[in-house]
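Just one protein chain is left out here, and the rest sit where they should.
Up next, chain A:
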Amino acid sequence: MLRNIHHTKKKMRKKIALILAIVMMVSSFVACGNKGSKSGDKADGSNEASNDEYNIEMVGNSFSIEYCNINVDGARAAVEDMKKEGVTVNLEYNASADSSQVDEQINIISQALAKQPAALLLAAADSGSLDEQMIAAKNAKIPVIAYDITFDNPPEGSLTATSASDSKMAAAQAAENLVLNDDIVSKIKEATAKKPVVISVIAPDAIMTVHRDRTIGFSEKMYELCQEWQPGAVEISGNDAFAKAADKEPSVIIRTDIAASKADEDIRNLASSVVTDADVAAIFVVNEAAATGVLSATTDGADLDREKGKYKDMIVIGFDSGATTNNAVRNRYFYGAVAQDPYTMGYEAMKMAVNVLQGGKAEDIVIPAVWFDADNMDDSEISRILYE
């Protein structure tokens, strides 16, 4: 019996040690997490600390993407600049794992709103599913500033302002620059219904708002531009969501090629089938993952070498900067790319939030996207917004 008691005591000690270990772990995180985070609290639970001190929550849609972190850098820079003017902002940032985690982001937004911040900066993963959170923010009189991602139809009065590029317009810029290339224009002019020319749009999915908007922006602009040389003989094919028929048998096919899944291998397989298609004259890749897929399918871009590459006549255009796209553009594997300015988006969103809190007028800010290629990417105006 004594042995039993001794044994049970030993077991109990082990389990208590386990509970203590869990408690210590959480406590250490609690201690870390609380450093400087309580400064703005008021007794009533509201986080608006004083006229010149605000607690602002920022919710992104992907904590692992460099682009999203640059949004936050911009917002933090605005906080520093405003500090010099006597305005203190306590910024707290959180984001879902990636932009497909809509439910995760909704939970984060709900928790952020529960903290009763002075304002919320938000890059929605899926703006269409945030109606209830937007209404909750409106009822709690929390101004919401959208950054990076625009809202299609927010509940009335719930969205204060937006600081973003227009994805459709930015992608349309890619189409406009593509038709400045004489070779592609000749191919479009020479195309016939029997020997059509294909312009492919490679996207990892047709679900995320930004990818959809970029696909629509490019393909519809291209559809419009090609009418000049092939009136009535241009169609948009591929994914049903973007399809647009031609009036007659098409000579120019703008094809939306959507990967089976966002997995790297699926994007690569799709890119591989596109580059080996002899009818394809140009490719527009809507994001970094699609750019990586194309480069992987072309021996790290070597097959796109303008002089000796296997696909030297193929024109590829990227979207957004990043180490992969920048290098491909610099080496002229890519004809060029359209870059957005995530830093300024975050910076202006934060400035706008404080402006609204101080009684200023809320205004949407359109952050222009820029075209860059091997010839202009080192210009100070362009290199300023390119990130690795």
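In this section, a residue touches a chain if its C-beta (ideal position, glycine included) is under 8 Å from a C-beta of that chain, and two chains touch if they have at least 3 such contacts; residues count from 1.
Please note the rule applied: contacts and distances are computed from a predicted model.
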Message: I want to check something: the complex is missing a chain, and I'd like its UniProt protein name from "Anaerobic sulfite reductase subunit C", "histidine kinase", "ABC transporter permease" or "Spore maturation protein A".
response: "ABC transporter permease"
- line: Per the whole complex, from A:I56, A:A75 or A:V102 the residue touching the absent chain is A:V102
- prompt: Per the definition of touch given earlier, which of A:T150, A:N239 or A:T324 contacts the omitted chain?
  reply: A:N239
- line: Which of A:I149, A:I258, A:V280 or A:I385 touches the missing chain? It is A:I258
- request: Quick one: say which of A:Y54, A:Y67 or A:Y93 touches the chain that got left out.
  value: A:Y93
Message: Considering the whole complex, not just the chains shown, which residues of chain A touch the missing one?
response: 1, 4, 8, 11-12, 15, 18-19, 21-23, 25-27, 29-30, 32-34, 37-38, 41, 45, 47, 63-64, 92-97, 100, 102-104, 106-108, 110-116, 126, 128-129, 131-132, 205-207, 239-241, 258, 260-262
